[in-house]
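Note that one protein chain is taken out, while the other chains of the complex remain in position.
Right, chain A next:
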Amino acid sequence: MGLEKLNNLYRDLLLDYANHPKHAKLLPDASRELTLHNTTCGDSLHLTAVIKDQTIAQIGYQAAGCTISQASASIMSEAVLGKKTSEAQRMTLAFSKMTLGEELSPQEQDLLGDATLLSGVAQFPARIKCATMAWKAIYQLVEECQEDKHE
């Protein structure tokens, strides 16, 4: 084996997301924000969003980290923009399932869209956290938002 297996992980479109990140800018008037760190490697993600009527109306982030974490943040932000918060959470669960190497239903695949580009990460256990950080962030951000509403 050599580097050919890398192609499963770093696909062209994925590198494109990492090199030309979408929404990689903090929102000045965000209604919600959250910072996550990957303590084992020092990667970090600062996520900001405007959530209105349970919809993710705007999203922006600042990320420091590897190609996988950068691409994942870019894909996630593009994928959840304009979606209902509940759908963003369902997407996180489907994404998490995918990174564990479990089979996705056609509906789940549709739900994830370009995020399925990261399915190769399942073969690289040490890199799963890099891919899931962005999704974990949106999930937590939505969760905090819902908790506040219930108060």
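We take it that contacts are C-beta pairs under 8 Å (C-beta built on N, C-alpha and C of every residue); 3 or more make two chains touch, one makes a residue touch a chain; residues count from 1.
Throughout what follows, contacts and distances are computed from a predicted model.
Among the names given as "Cytochrome c oxidase subunit I", "cysteine desulfurase", "GvpL/GvpF family gas vesicle protein" or "ABC transporter permease", UniProt records the absent chain under the name "cysteine desulfurase". Considering the full assembly, A:41 is the residue among A:41, A:81, A:104 or A:145 that touches the omitted chain.
When the omitted chain is restored, the residue from A:7, A:31, A:86 or A:105 that touches it is A:7.
The chain that is not drawn here is touched, among residues A:15, A:50, A:81 or A:104, by A:15. Take chain A: the residues that touch the chain left off the picture are 1-7, 9-12, 15, 40-44, 64-68, 124, 126-127, 130.
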